[in-house]
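In this view, the complex is presented without one of its protein chains, the others remaining in place.
Moving on, here comes subunit A:
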Amino acid sequence: MDRMKKVPVKEQDPKVRAKNFNEVCLGYTEEEAVIEASRCLNCKNPLCVKGCPVSIDIPLFIQHVKNREFEKAAKVIAKYSSLPSVCGRVCPQETQCEGKCVLGIKGEPVSIGKLERFVGDWSRENNINLTDTEPKKNKKVAVIGSGPAGLTCAGDLAKKGYDVTIFEALHETGGVLVYGIPEFRLPKDKVVKSEIENIKKLGVKIETNVIVGRTAKIDKLIKEEHYEAIFIGSGAGLPKFMGIPGENLNGVFAANEFLTRVNLMKAYRTDYATPVKIGKKVAVVGGGNVAMDAARTALRLGAEAHIVYRRSEEELPARVEEVHHAKEEGVNFDLLTNPVEILSDENGWVKGMKCIRMELGQPDKSGRRRPIPMEGSEFIIDVDMVIMSLGTSPNPLIPSTTEGLDINKWKCIVVDEETCKTSKEKVYAGGDAVTGAATVILAMEAGKKAAKAIHEHLLKK
């Protein structure tokens, strides 16, 4: 073993996986996990923990893996996170735990994410009971939204003995974990459902098909249904469009629609009733993880997929691993390119996209170099389908139907950073509903903070 190098993880062959929806990364075997765990230096002052938004005791769980005490490892993680199999797969570890690992200075950091995933998968396969809860407190808390923020908040409060009910607008629980992130990155039945089952085993009740703001209002939940605290984790699901001509042509989709059809409604399977449209040549506009997911999904449905992004490769907001996987599978990257108009055939269908070449100027406020259109450089890409993946913003439904709930100019709910408390009494919020579109683990961190603050508040009463 070379201490400076990660134990490589097996993956499906790119040519094979580009045609199926099975998981790309196959994960570590027990042997591989033990060897990888033995690379950890077990630092006295572990920086990796500081890099983890939910502060998992990383060296401790890794030492357990090294000693083949997988159950103990699972129990260590369970203290901090109810979603290890999810986070091990979708966290951007390179900028979090692994980004801080001291081995990363001279060599490759410990594969903390893959080890967490291994432990999560192992405990599922071996039916480990992770449902220790404190005695019942007989206090009701409502959680709105069953995405990563809501699930974490609900799980933490249930462990403390609260009577928690999650209200979910869709027919399935999991939020972006079920409608957004594709099966080939995050298996739904195997991973997401079973981690949600674990949260239910803590005593959390889930009511699907309840749209807070329409089916029931926040004030009603407090006054008539007697919830003593409410956590809003409703996410940022409202898609953005560019506002260019031709965006309402047939064949132009928001990434959210395309991915919801495929992931949540399983439109890629012919035994499910929801249809999905797929072109021969598909342009995905944007450069984030959602754009990569959309392009790789389109490819799997048989299209030639292109990422159209206005900056250069260096500025792509997507994870390096996802860009790498997309390239391996044959996704094309049309960089420094920005659409200005979508062109129609005689039936109102997309037949092409007029783009303009961009060059990079000085860094803007985000620190990234600003793209500037090059005059006279317009050209046409022949595509028959366009997927807009320009980011999302919070849905205004809850703030607009709840009196006294303040939002900022980006329509995000305003909270106290430490406690996640909103301007309205008894109401807390966290995740994308507060920050705008961010990551799964940051949403979990907010859910955790809010659970702590709700607990402290209700203890005082």
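Basically, contacts are C-beta pairs under 8 Å (C-beta built on N, C-alpha and C of every residue); 3 or more make two chains touch, one makes a residue touch a chain; residues count from 1.
Rule of thumb we're sticking to: contacts and distances are computed from a predicted model.
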| item | value |
| --- | --- |
| Protein name as given in UniProt for the chain not displayed, "Cytochrome ubiquinol oxidase subunit I", "Na+/H+ antiporter subunit D", "Electron transfer flavoprotein subunit beta" or "Sulfide/dihydroorotate dehydrogenase-like FAD/NAD-binding protein" | "Sulfide/dihydroorotate dehydrogenase-like FAD/NAD-binding protein" |
| Chain not shown: contacting residue from A:Thr215, A:Ser377 or A:Asn408 | A:Thr215 |
| Hidden-chain contact residue, picked from the options A:Cys48, A:Ala169, A:Ala429 or A:Ala451 | A:Ala169 |
| Of A:Asn256, A:Asn289 or A:Thr337, the residue in touch with the unshown chain | A:Asn256 |
| Touch with the omitted chain, as defined above, among A:Asn20, A:Asn129, A:Thr274 or A:Ser377 | A:Thr274 |
| Residues of subunit A in contact with the chain not shown | 169-171, 179, 208-211, 214-217, 237-239, 241, 247-248, 250-251, 253-254, 256-257, 260-261, 265-266, 270-275, 277, 347-348, 392, 395, 397 |
